[in-house]
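Every protein chain of the complex appears in place save one, which is left out.
Chain IDs A and B follow the sequence of writing; residue 1 opens each chain.
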Amino acid sequence: MRKRGPIALLTDFGTRDPFVGVMKGVILSIQPSCQMVDITHQIPPQDIQEAAFALRSARGYFPRGTIFLCVVDPGVGTTRRPIVVESGGQLFVAPDNGLLSLVEPIRKMARIENKQLFLRPVSRTFHGRDIFAPVAAHLARGIALGRVGPSIRRIRRLDLPTAIRKGGQVLGEVIRIDRFGNLITNLRPGDLPASSRQVFRVGRKTIRGISRSYEEGASGEPLAILGSEGFIEIAVRDGSAMNALRVRRGARVTAGSEEPKKK
Amino acid sequence: MRKRGPIALLTDFGTRDPFVGVMKGVILSIQPSCQMVDITHQIPPQDIQEAAFALRSARGYFPRGTIFLCVVDPGVGTTRRPIVVESGGQLFVAPDNGLLSLVEPIRKMARIENKQLFLRPVSRTFHGRDIFAPVAAHLARGIALGRVGPSIRRIRRLDLPTAIRKGGQVLGEVIRIDRFGNLITNLRPGDLPASSRQVFRVGRKTIRGISRSYEEGASGEPLAILGSEGFIEIAVRDGSAMNALRVRRGARVTAGSEEPKKK
Partner (left out) sequence: MRKRGPIALLTDFGTRDPFVGVMKGVILSIQPSCQMVDITHQIPPQDIQEAAFALRSARGYFPRGTIFLCVVDPGVGTTRRPIVVESGGQLFVAPDNGLLSLVEPIRKMARIENKQLFLRPVSRTFHGRDIFAPVAAHLARGIALGRVGPSIRRIRRLDLPTAIRKGGQVLGEVIRIDRFGNLITNLRPGDLPASSRQVFRVGRKTIRGISRSYEEGASGEPLAILGSEGFIEIAVRDGSAMNALRVRRGARVTAGSEEPKKK
């Protein structure tokens, strides 16, 4: 058995209740030297889409052998399946509810069924503690993926918003808003109309061109910038684009190009 | 000296100020390889009862040898005693103010008096840094419990709310509300009236029966479920029971049984 690790945790449990600490206690009871890293526990309650995006943002920066322990699980206690997925030398332990929609390419998938790995009795409401954490810890100890349960052929994938071309424009949307109030869109540079005069429309604002730093903007005015995750972001220098533009997740973002004005 | 660990931290310090980081720095200065886990630092300021419940929820999931470093300490700088308690192969370092009320059975208790273990000078306002963290770190290094100070015979225990039988009913209360707005009561299944038709009353709502998963409820309607800590919880599918029922901690929860209706 070759040890794996670290275990990277992603949940909607928050940090006020002892849920996350309890999962870590379970992990250390099985694999005492296990290294653990929090990705975030502030996923809005039951927001599977936000969790899927956060996981996509984070996973590529973790080493091979990392086990992602992902628990956003509104269906806990029902028939939704607990699963493990392997991709790029990393493992993902999660409920099969779309949370792993953006994990690709997948090399192996298994349904978690081996009750010997669980905490007993298994509660009806906290499979993070009773199933997902102990399975992740056993995987960190090095058990083969086949030990958790039988192979499966397909996992559930969410229908996530993608950018759409329409005439000379591209219609995207705000898929996430970060702590600074930056609006992360689903527009990649390659999606944009080929033009040296790109124009973005968000809320009631029009933004011309793509800036190279936050400080290129005038104070309080929105700008477009290539974000660290490879998507166009709308930001406001020294402020919050969310507040300045009064938009929420899901807001339409239109990218077009400006015709050179005639003389 | 046999090393102990991990150190599990439980405080009301929040994560905005550097208090928790400072305690961890102190620990690593004494025991460089020490593993540390946060249970929570979001205990409401000075809320000893909430800390006692969180500790009860968490401790059973941590390995033997764990040192619980618990600091909710409104009496810092006064004559309240700093103590260490041993229970089930785990150690608990805390002020003697009721925080350890639910740690049982206790095998040993000591008053912390050995100033050689402290950071000096000891401040008047941050014994977490100057007394509790260094003592926990020295215990992690393996010093005997007797090294921290003399044995004591009794610790302070809070008068915590327990369920009361009254006629055919059981009167309980909401002792904690979690991040999801679930209401954790102090009712255990064994406390409830023997009946196949249990009825719970909370706020202005009546709930019939105990559900097996959150998804058994109609959207927006409250349900009762056996929570992961062994207590009856009141929840709302895809929502917050706290908001739906407009109740707070301490709210009365009555459990009874419904008479079969006559034909």
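Here is the rule we use: a contact is a pair of C-beta atoms (placed from the backbone, for glycine too) under 8 Å apart; a residue touches a chain by one contact, two chains touch by 3 or more.
Keep in mind that what you see is a predicted model, and the values were worked out from it rather than measured.
One chain isn't shown here. Among B:V26, B:I67, B:L171 or B:A241, which residue touches it?
Reading the full complex, the residue touching the unseen chain is B:V26.
Determine which one of A:L69, A:V202 or A:I225 touches the chain that has been left out.
Candidates A:L69, A:V202 or A:I225; residue touching the omitted chain: A:I225.
Write down which of B:P74, B:G89 or B:G146 is the residue touching the left-out chain.
Selected residue, touching the omitted chain: B:P74.
For subunit B, which residues lie in contact with the unshown chain of the complex?
13-22, 24-26, 28-29, 32-33, 36, 45-46, 74-78, 123-126, 129-130
Touching residues of subunit A against the unshown chain: what are they?
Against the left-out chain, subunit A lists 6, 8, 10, 15, 35, 37-42, 54, 57-58, 61-63, 66, 178-180, 212-215, 225-228, 233, 238.
Quick note on the criterion: only the chains that are shown with their structure count from here on.
Please work out the Cα centroid separation of subunit A and subunit B, and write it as a whole number of Å.
Measuring from centre to centre gives 31 Å for this pair.
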